[in-house]
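Presented below is the structure to which this report refers.
Excluded from the complex is one protein chain; the other protein chains are retained at their positions.
To keep things simple, chains are lettered A, B and C as they appear, and every chain counts its residues starting from 1.
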Amino acid sequence: MIKKFFEWVISPMGRVAVLIGVLALFSLATYGISQSQASPPQPLEFRHDVHVTKGVQCLYCHPGALRGPSPGLPTITKCWGCHQQLAITKTSPRLEKMVALIDPATNQPTMGFEWVPVVQVPDFVHFTHRPHVAAGVNCEDCHGDLSKMEIYENPQVFNMGFCLNCHKEKAGDDQEKLTKLTDCGTCHY
Amino acid sequence: MSNQMVDLNRVGAKGAIAEAAEGKWGMVIDRDLCTGCQACVAACAMENNLSFVGEEDAGYGRTQHWIRIERLWEGEYPGVKVEGGFQPMLCQQCGSAPCEPVCPVFATPHSEAEQLNLQVYNRCIGTRYCANNCPYQVRSFNWRDYHIEPFHANLVTGQLVFPLHNQFNPDVTVRRRGVMEKCTFCIQRIHSAQDKAKSEGREVEDGEFTTACAQACPASAITFGRLDHEESLVSQLGHVSRGVKHLEELNTLPRVTYLEKG
Amino acid sequence: MSEKISRRDFLKLASAGAATTAVLTGCGPASRYVEREPYTKMPEYTYNGLSTYYATTCRECAAGCGLIVRTMQGRAIKVEGNASNPVNLGKTCARGQATLQGLYNPDRVGSPTKQGRGSSVSPMDWDSAIQIVADALKNNTPSEIAFLMGTGSDHLFDLVSDLANAIGAPAPARFGALSMFESRATLSKAAENLLGQSAMPFFDLANADIVLSFGANFLETWLSPVAYTRGFAKMRRGNPKQRGYFIHFEARMSQTASKADEWIPLLPGTEGLVALAIGRLVAEAKGGATPEAFASVDPLEVASTSGVKLETLEHIAQLIVEAQTPLAIPGGAALGQSNGLSTAEAVLALNALTDNFGKPGGVFVSPLSPNEDAYHRPASALEITEFISKMKSGSIKALFIHGVNPIFELPKSFGFEEALGSVPQVISFATFPDETAIASDYIFPDHHGLESWGYQRVATGSMQPVLSGLQPVVNGVYYTTTDPDTGADTSELLYNARGTADVLIAATQLAGGKFAEALPFKDEVEFIQSKLVNLISEADGSFSAPEINTFTAYFQQHGGWWKKTAELATPSASSVLSKSVNAETAQFAGEGEFIFLPFVSPTLGEAGANKPWLQELPDPTTTVMWNTWVEINPETAHELGITNDDVVEITSEAGVVKAAVYLYPAIHPGVIAMPFGQGHTAYGRYATSVGVSEKFMDLVPTSQYVNGGKAFPRGANPADVLGAHFNEAGDLAFAGMKVEVKKTGEKQVLSRLESRIGVYGEGMGEEH
Partner (left out) sequence: MAVTSDHLYGAKKAHETHHEEEHDPRESLMYDPKPRGEMNQMVMESMTTTSWKFWVVFGILSILVATCFFYGWGYMISEGLYVAGVMRPSYWGVFLVNTVFWIGISHAGTFISAILRVFKAEFRRPFTRAAELMTTFGLIQAGASIFMHMGRVWLFYWMIPIPNARQLWPNFHSPLMWDLLAITTYILGSTMYLFLPLIPDLAMARDRSTGWRKTFFKTLALGFRGTEGEWRHLTIAMNIFAFAIIPVMFSVHTIVSWDFAMAMRPGWSSTVFGPYFVVGALHSGMGAVALVLFIMRATMKHMDYFLRKEHFDGLGKLMMIVSFAYAYFFFNDYIVQWYGGDKWTDILLHWLEEGPMAWMFYQLILFNIAIPFLTLWNKKIRTTPWLLALIGFLINVGMYYERYLIIPVMLTINRMPFTWKLYFPRVEVFLTIGTFALFLWFYMAASRLIPLIPVWEVQEGQMVHSLRKVGKTHVPTVSEFE
């Protein structure tokens, strides 16, 4: 039996089989990674492209990026502020979900959307938007061109290499700046 | 994937030697004032998401305190005394730290920017060499996932709910089992203070912020601040005559100065 | 990589099998299991990762330290001291730091519960709960309604007092283990006798250059530990030219004593004599006639009875004579003696001799707190026994208990538990399922201190009159459930608690009639405003406001209201010296070769046992964690054939208690000491101890968990062996018991932080 196995492995068919097996493993791993980057289901398929092309500033809905670590996700109150004036609000089937949440009597939302954050860095990475915005990094530098995204997706894997490349680039030849920007303690504590 | 690698050797022991005895952040602890009241220990635990380990493990030497208060005796009854007063012992943030060069994966590198010994939890693979090599024995290892023991949970509608998790400080990583941890001089506070100062276009002032332990200490026995600023309180206290560095003979260049009773 | 999985289903995985989690940890982020998603339906500003800070007041003890609580995404994250509050000036003690673990304690009472004295536990809704309270008020004749309250939450005390006055019920009785071990009644009585006013004396530690403490453990739990620790620090290092000198008289080296330059062990109960003897020596050294107060004592005799060498006494007297501003403090175990009052008087007399009344570094009378007419001291143990006998006699039909756990805190010999049996209806407002709550008919859980409104009077600890304010820093504790399919989060209230003040107001409204008139308020806040309103007109306040709403807003924003300048009253020293103090050695109750010296655990306090981090804090002097120990002098133990970790049986006339031995090198050979704070039979999973085997698999809800017979006491409660003996002021003579010590043969290894090899040289062949 063992003998057969040996012979089979050595035979061309066997080698091909082994190769296929290895490939399968790799593709499985890659699939896992890609899955972790896919956008989670949202309570309402918010269309970034429409809003961005209409000229809505990112910071209008995500003002936290100016002040602190997290840009913040807008509550429905903010959405309704504009949308109550728009004709499309009545017509669009996509927006029915939102309209349903508005109490016609008070014209105030009864409850908020529970947005699911898409970009998630692990706990051990302490990322703060403020200094990045202050340093003149544009939103699209990391989050991609949202005028072309119907539903937001991460343009790339937010891993350490992605951060470091940019940090090194920004530091340039400035040794002190490089030290600060490549210091483990800058993000990990 | 970029081909150029960060040469962490530069940031490691060499960086520490380059910075010499001065350092950036430092602490002064007045043993004559320390009443051993454990407020600093509690404050540290609350700030840094330390896990409590329960009676057994605590007694077996697996406490997760980042700062502990040592008490040794001298003399015999009735003349017995606490030797030199209580001694709060925490990571000394050595300038040339024995823990740094021995880590095979740079999980405890030296921060050139802040002049601290960092502990990068997510890089740590748990060889525990650093803890062996620490002359002050101030590193603690996560022997298990103390935080998520079902023992601490309530069963609500068939789901485990951990009320105590609400208290976690989001600025500090909650450690999983198998990684080393230690006092960070509340680096999250350092960062937020620097960030604030920068956003207002100024330098961080002395006493603008402090570590959790110093903040709590009812006797104000702990002082924290910039060592490289002559006028800062900590560098002035650090130069008084009763100041000593612990195990100085090892030339670890500790950043914590103890003020003896005298 | 497998971030989504670990974030969404982690808890399931954690319970399902840790092997999976190992893999997750390997390829996933190190700690994604902590649910840090914000509660849903939060205002927008909570989303941007910035903290919000609220000022409130610590309710772990009655000192009234101001807190600033950092909150984020609707959670309280860190407790910091309120730098502007005159009591603690931004500092906190360990118990204050750990108060969050009370707020988020997994063992809080989840909802109003019909307890049925532990027999039939069933949850109920608040409406019926309020109905029950209303009926209890209405259906009983007012004189048969009684309120038993803790030393905390002064606003509730005021509310209940007003209610009691209006309906003609007896005034609420206040009590707490701390007030018992601090002998507050004795202090104020002594002040009344000598200084002419019944108030808390204030000892200006900060400006004294030599301090004599007669048992006052002011660095641990005594009166206002944080304030006194600040004072101590100033005394030590405040004056750059001179380092303050500190002498402590106590039979065992307490944490406070361990900071003394000279710790002088003496026979318990002789503190008064020693004080007088020192006074006499001082008077003689100063020359002139010996004042009446010290005339009766003979230093030589005192030296022999107390065990303090005459040279020591003379040397101390010399120090006092040379000192600029000497100060003597009575307190702690010194007052918990049959002669406690005269001890206090003797020490005050010593102060009078050094003529430091009303001088910097001397003795003052604490200012009354704002909106306080006179100092309401908590009930003395004697008054509590009277209360208990009233319960026994059946003249109490309905008993409301809030903020105190008498079954645990009172000595068994008082028989509170039995007395409870003869009270038809007992309603507890406890936040945690403690012994008393479980033994009552209903638990209507009050908010935790950090969730509640209110104010706290500062009886002592600050030079100014201070009224510390409470406000909710979080609106309840929620838990977030995640829909595994959509990933949508929903938040539910985890602990359905309600402010007791609100409950009482609602109940009175429901009861109608004179009850409704007694508390004519919409809610708790309106009542508090009614108490604050007359502060608006007060001058020299920390802030001023035109009208009450603004005032209340500022009050909450600043965490209280206080005068800018000190208002310490200066007592009259004139009569003190002329009045003779009859201090004789204390009487000890019971037979036995050892004097029993209980003390409040510095880390646990009276109610810290259910906070895991306080349990994990090593005791400052013994470094023991999570348990109770018995301190015995090594020589004594050697004679008895007892060694470390031997479980001994301590028998007094009042009862028996068992605990493990700690050979304590710094304790009087004739004394054994034991910390108070452990030994709970209920009060949550951390206060009780659970078998290791079931520890990790047991998932039943905690309400059943603790009193479901699974838990057994962690440590032991020294109150069990205390007999009903009192000093002249009616305080418990807790240090006045004689006990037998017997070896049981059992062993229980105490968890110590210290190393027995390194600190005591065990197994090293020779000491190192």
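By definition in this document, contacts are C-beta pairs under 8 Å (C-beta built on N, C-alpha and C of every residue); 3 or more make two chains touch, one makes a residue touch a chain.
Please read these numbers as outputs of a predicted model, since none were measured by experiment.
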Practice task
Going by the touch rule at the top, give the shown chains the omitted chain contacts.
Solution key: A, B, C
Handout entry: Touch with the omitted chain, as defined above, among C:Ala295, C:Ala553, C:Val749 or C:Met764
Key = C:Met764
Problem - Selected residue (touches chain absent from view) among B:Ala45, B:Val179 or B:Val256 - result: B:Val179
Completion exercise
Per the whole complex, from B:Asp32, B:Glu47 or B:Asp145 the residue touching the absent chain is B:Asp145
Fill in the blank from the handout: Where chain A meets the chain that is not shown, the residues are 1-3, 6-7, 10, 159-162, 164
Exercise for the section: Pick out the residues on chain B that sit against the missing chain. Expected result: 1-9, 12-13, 57, 60-63, 68, 70-72, 89, 98, 101-106, 123-129, 131-133, 135-137, 140-145, 177-180, 247, 250
Practice task
Mind listing the chain C residues that contact the chain we can't see here?
Solution key: 17-19, 21-23, 25-26, 753-755, 757-759, 763-766, 768
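Note that only the chains that are shown with their structure count from here on.
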Handout entry: chain B-chain C separation of Cα centroids, rounded to whole Å
Key = 30
Completion exercise
Rounded to the nearest Å, the gap between Cα centres of chain A and chain B is 34
Fill in the blank from the handout: Rounded to the nearest Å, the gap separating the Cα centres of chain A and chain C is 50
Exercise for the section: Could you check chain A for residues that touch two or more other chains and list them? Expected result: 122-124, 128
Problem - Junction residues of chain C, two or more chains touched - result: 29-31, 34, 36, 49
Exercise for the section: In the complex, go through chain A and note every residue touching chain C. Expected result: 32-33, 35-36, 40-41, 43, 63-64, 67-75, 77-78, 111-112, 114, 116, 120, 122-124, 128
Problem - Residues of chain B defined as touching chain C within the complex - result: 30, 32-33, 35-39, 41-43, 45-47, 52-56, 58-60, 63, 65, 68-73, 76-78, 80-82, 85-86, 121-122, 145, 147-157, 159-170, 173-179, 212, 215-221
Handout entry: Residues on chain C engaged by chain A in the complex (per definition of touch)
Key = 1-4, 7, 28-32, 34, 36, 40-41, 43-44, 47-50, 486-490
